[in-house]
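We show some of the complex, not the whole, and keep each chain where it was.
In this document, chain identifiers A and B correspond to the written order of the chains, with residue numbering beginning at 1 in each.
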Amino acid sequence: MLLVLDLLGVAVFAASGALAAVHARLDVFGVMVLAAVTALGGGVLRDVLLGVTPPSTLRQWPYLAVPVVVALLVFRWHPAVARLRCGVQLADALGLALFVTTGTTVAIGVGAPAVTAVLVGVITGVGGGVLRDVLRGDVPTVLRREIYALAAVIGAVVVVAGDRLGLPPTPVAVGAAVLVAALRVVALWRRWNAPLPRPAA
Amino acid sequence: MLLVLDLLGVAVFAASGALAAVHARLDVFGVMVLAAVTALGGGVLRDVLLGVTPPSTLRQWPYLAVPVVVALLVFRWHPAVARLRCGVQLADALGLALFVTTGTTVAIGVGAPAVTAVLVGVITGVGGGVLRDVLRGDVPTVLRREIYALAAVIGAVVVVAGDRLGLPPTPVAVGAAVLVAALRVVALWRRWNAPLPRPAA
């Protein structure tokens, strides 16, 4: 179950990285590298922070095969440029939702305390996207987008709370992922804005 | 003692990250995220390099609460824009001084050899600021500022030398922190410059 959600997260984050690479006019290998970094970065950070070495993401070949296949599919059949930016954001929202959930669950599974599980879950969710944006020279989405970090924190807290309350983990994980994705998509669609700092005097 | 110095370093680095975020016109969540990354980045790098997992910085809630509170205070009462840059630099100098000292001390405490303790101390001190600058798309201060890396190395060497000479650790740590902060502040104030490369022929 966790493996399926995790590989699904790898696939959608790979798509977001590949679309961003096509948008930046990288060549076919650049598309593969950015897809793999975006897809695997969050899981590698998670395992390094939890002391799971070598990271499980680097030990199983499906974690490498999925981003490469997704990158080639995106490279060959990428949509029109007007829809590239939208595609990056939607794939990113799904990847965030799935990785926050699996990251928090893995951290609970190795016995991390609640605050660690929340933080590791959030880092797992946002890590791949941050690497994608920094490598392309962009300010990361997590700093620019209003309900991005907040959605990640809410999702991680729901998973930890469900665990503490003894609820069955699978429905909680699915519910948390749906909640995070819905928050992000609605925030993008309705252009929800968080307060900006006062203009400096 | 170490905890107090470490949390003080977290607070001033959080202030430097929050001021930089306000300067970049990020929203309230962006200010919190950049404050937390700047405040916690150095300690997380230190623990990952020393094999302390999960990092102690991610295990104790004060390490999360302090940057969030500092970020909200800075967001609400940030000074006039003309003083933002100055505030970032002063807070950064204090954070560098505190984190170099605690990072080196922690590395000695887990039995690291002298060269490792110096390098881990320097990475602890400069890590948060590098993450802050890279995420904002700037060239990191450590590359641009003349007496930045040098001050960090001097502080770390003083702590290691004090340990090897059997001096009492607390006065040595405080002295090293004061020395690093003083070097940075004087270098900023007097605009000390290191040699530039010859213009290429």
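Rule of thumb we're sticking to: contacts are C-beta pairs under 8 Å (C-beta built on N, C-alpha and C of every residue); 3 or more make two chains touch, one makes a residue touch a chain.
Predicted, not measured: the structure shown is a model, and the values here were computed from it.
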Please state the number of copies in the whole complex; 2 are the ones shown in place. 3
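Basically, only the chains that are shown with their structure count from here on.
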Cα-centroid distance, chain A relative to chain B, in whole angstrom: 28
Contact set on chain B toward chain A in their complex: 21-22, 24-34, 44, 48, 51, 53-55, 58-61, 64, 75, 78-82, 84, 134-137
Residue ranges of chain A in contact with chain B within the complex: 48-51, 107, 112-113, 115-116, 119-120, 130, 134, 137-140, 142-144, 146-150, 193-198, 200-201
